[in-house]
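A single protein chain has been removed from this complex, and every other one stays in its place.
The first chain written gets the first letter, and so on, giving A, B and C; residue counts start at 1 in each chain.
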Amino acid sequence: MALDIVFAVGFQVLSGVATLLITSLGLAIIFGMMRVINLAHGEFLMLGAYAAILSARAGLNIWIAMLVVAPLAVGGIGLIIERLIIRQLYGRMVDTMLATWGLSLALIGAVTMIFGNTVAGFSAPLGSFAIGSFTASAYALFLIVAAVILLGGVWAILRFTPAGLIARGTMQNAEMASALGVSPDRVYAVTFAAGSAVSGLAGALIAPFSGVVPTMGAAFIAKSFITVITGGAAMLAGTFSASGLLGTVATLGTFATTPVFGEVMMLAVAIVLLRLLPQGITGRFFRRAL
Amino acid sequence: MTALLATEHLTMRFGGVVAVDDVSLAVADGELRCLIGPNGAGKSTLFKCLTGQIKPSAGRILWRGQDITGLNSFEIARLGVGIKTQVPSLFDGLTVLESVRLALRRQARERVARVQALATLERLGIVELAQHLVVLLAHGQRQLVELAMVVAPEPDLIILDEPTAGMSAEETTRAARVIRALNAAHTIIVVEHDMQFIRAIAKTVTVLHQGRVLIEDDVASVLADRRVQDVYLGKTDVSWQVVA
Amino acid sequence: MKIKRRAALKGLMAGMAAPLVLRHAALGADPITVVGIHDASGGLDIYGKPMIACLDFAVDEANAAGGLLGRPIQLINYDPQSNIQLYTQFATQAATKDHAAVVHGGITSASREAIRPILDRYRTLYFYNTQYEGGVCDRNTFCTGSTPAQNVQKLMPYIMPKWGKKVYIVAADYNYGQITSKWITKYARDGGGSVLAVDFFPLDVTDFGPAIQKIQQAKPDIVISALVGGAHVSFYRQWAAAGMKSRIPMASTTFGGGNETLILSPEEANGIVCAYSYFQEIDTPANHAFLEKFHAKMGPNAPYLGAELAMRTYVGFNLWAEGVRKAGSIDRMKVIEALETGIVNHGPAGTTSIDPKTNHVTLDVYLAEAQNRGFKVLQSFPDQPPLDTQMVCDLQKHPNENKQYVVDVKM
Partner (left out) sequence: MNGIRLPIELTAASVVTIAAILILPHVLELFALINATVYVSMAVLALSLALVWGFGGILCFGQATFFGLGGYAYAVAAINFGDTVYAVPVAIAVPALVAAALGYVMFYGRISDVYIGAITLTLTLILFNFVNSTSGDQWRIGAAPLGGFNGIPSTPPLNMPGDPGNPLPPEWIFAVAMLSLLICYIIAKLILRARFGRVIVAIRENERRAELLGYDVRAYKLGIFVIGGAMAGLSGLLFANCVFVSPTMFSLFYSGQIIVWVMVGGLSTLVGPVIGAILLNLLTTWAGTLPEINPSLILGAILALAVLVMPRGILPSLATVLGRFRGARGMT
């Protein structure tokens, strides 16, 4: 096989992994820190995409719209939702899932009423580049870089900042942290807002590829949920390893067969993994990772 | 005579940690045996192995001489082993009577089961609670309800995990009386760390320390043993003595 | 004028329905009910919205001219929200509750095959006004759009001598894409070419990255798209973003049926070649006259009609209306018999006449290239009969036939 084919396929694999990672990270932060599964995660992506497209249409620079406006807007919405819903149900995992699922439907409905159930979209704001005789979208390359920066950034915040230390402490033992004078309520509010902001950013980042429509979240929530659960308790190592594995299977499967069977293979691998490692990948390996 | 329950070289490792290390013990029919040891001695791990919650890494567990290593909890229960957990493990949404009736697993006839369940409640002095929802009961009553569920099917062996946890001195004395009374009809293993309580009930005591059997003897000898005193007075690192 | 946008999610329980906002002219007589079922929301709304606009316009025009048989026409529009199961709900409702004289609607072949059996069962006349893969042989169903023998058969001889012989097909994964890709294969072989591969994509796929790499690997001379719906528009974006636009030329059997040329940038869309029975850009007096009236009526909200679908809906309604006039009744069998006399419509798209053998139509076909948010018409082919369906279907001989024939091409 020619070398450039290997690189081209490898590039697609990386791009698939990066997309899965970006779209799962917000969910993983909230699950890892709070044991809350936010089923409105897909709609947070959708809101991020709308925030970006609307502010870009209003004349804002497309990069500022995607990288600044989208996370800020969705982070703010997350703060409100934490106060109104999540906080009321803390510790009741199933109830939280149901309430956020209701929220998800309501957000789809509300956005449909405002913007219509119509696909909007904007083009990838970068050109293309060549790998040997293949060309690929430069924006996909940007997504890969963005995934690395995002993951590294969250890791650095957790590892090196005082806020990160508090977050890790709360993650390990919420009671102990509160005994030390850290208000868990505040930690949870900030965590949820931060996770939401990451989701909003992710939504804006994938928008040029996916198109923007009120129901776009549905395509991502299931995959993100499965990625996070398969990853297990350690949010960064888990999401990274699960999206690495599942994204690779999906992309290679797509090359070998069809997009649908690529996805089916990925889901089948997830089921097998959960059967073998009922606590997720990091429930078994890298248990001490973040 | 074959022991009712015995372990042979039972070992449980978690990664690099050896929680239970080559434990061999034998409990005879009718005995009241105490398993004691300070925190981290491996008591709970041993309890989990004996009740089928985890499968030991090595060694065997024998029931009347038959190998039962690796059986599930429910299979061990079906042999005739009643298990009382440290924090009462109850059916909060059911009534006391329904709970005890469920414990009479092998009694298919509803009428007979009801009579037997009421008799058990009578015996433990809580028959007036029969129609109460478990979730509404006070702490002490919950303990008794769990005990009723454990003894109702008349098991050959009862394993009690830290029965005095969270009890006042007075309650502890009463519990000791109850356990001695139960011993008239059942073999009993008590996993405990409260020495005073053990003094009040036990005949034979097995002391665990760092996963190993430190000493196994009658109460008086155990209490007099210097190593046991060291362990309980906080000199934690005595493993060299064990090796010696 | 208002129409019921989302008529119901699950259908209506008796008595629970809010009063319908209906359109009828201020004529005293008992109105004739016409039901339209087109997606006004969801992934297919890029086709549905202009189709609804044209149906509205056609009904208004007819009512302004005094209705049909002296009775006003009442149009009920349902929005199945790009959800096939809602199609069946609304078709059932149209037949059993609204007692519609005719149902116009269905965009995808999947939706047509969902409602066709229902309307057959409840004996309600059905018009399917969309270009499709051909082969439906059912006396109750009139297909007024173009079929592969009319469009693909014009497309392939134009592009193959120009671009090359090796074809790569990307198609929507349902009956339309499956069958159309067979027709493309047949006409590619007829022209001495070959099909390297066919890739099918479910309607909700938005990531075409691996597919584009696969196409590059196969190195075709031509890519033909039979992709459908809003999500698939990302293919054209990603194709351009990957820099493929200048490397491999593209033709399509579906592009431009909706508003694709408007939502894509000219850099992304220009140069894609298509063949349809109508383009808004057709330069004929009849078309100019129609567009003038259409824009006068709809004002600034007038949608871009693009290619084929919206205009076929307008033509389809007028064919039916002519059938009713000729039959002097809205009775289903009488109208069918009147239509089968070979009714002709001279309209903005040229001449359309019903082919009584197949209940399809003979129509004019145009070849065009996407150009600056619209199309540039290159060639026209008058009076093209539905040869594909004619090969297998003869309703004059077998009036009770009711099935869809599928072309058999070894892939």
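Going forward, a residue touches a chain if its C-beta (ideal position, glycine included) is under 8 Å from a C-beta of that chain, and two chains touch if they have at least 3 such contacts.
The model shown is predicted, which means the values in this text are computed figures rather than measured ones.
Contacts of the undisplayed chain with visible chains (whole complex): A, B, C.
When you scan A:Val6, A:Ile64, A:Ile80 or A:Ala106 for touch with the missing chain, the hit is A:Ala106. Of the candidate positions C:Tyr168, C:Trp183 or C:Phe200, contact with the unshown chain belongs to C:Phe200. Here the missing chain is touched by one residue of B:Val96, B:Ala130 or B:Met149, and it is B:Met149.
Hidden from this view is one chain, which touches chain B at 51, 72-75, 77-78, 82-83, 85, 89-94, 98-99, 101-103, 105, 108, 133, 135-136, 149, 153.
Hidden from this view is one chain, which touches chain C at 2, 4-14, 16-18, 21, 83-85, 88-89, 92-93, 96-97, 109-110, 113-114, 116-117, 173-175, 177-178, 200, 202-203, 406.
Even with one chain removed from view, chain A keeps its contact list with that chain: residues 37, 85, 88-89, 92-95, 97-110, 112-113, 218, 221-222, 225-226, 229-230, 258, 260-261, 263-264, 267-268, 270-271, 274-275, 278.
Methods note: only the chains that are shown with their structure count from here on.
Along chain C, no residue makes contact with two or more other chains. With touch defined as above, chain A holds no residue shared between interfaces to two or more other chains. Every residue of chain C that touches chain A in the complex is listed here, in rising order: 41-43, 45-46, 81, 173, 199-202, 204-207, 209-214, 216-217, 230-231, 233-234, 237-238, 240-244, 247, 263, 265, 268.
Those residues of chain A that touch chain C in the shared complex are 5, 8-9, 12, 15-16, 19, 112, 116-121, 123-124, 126-130, 133-140, 208-211, 213, 215, 219, 251, 254-255, 258-260, 262.
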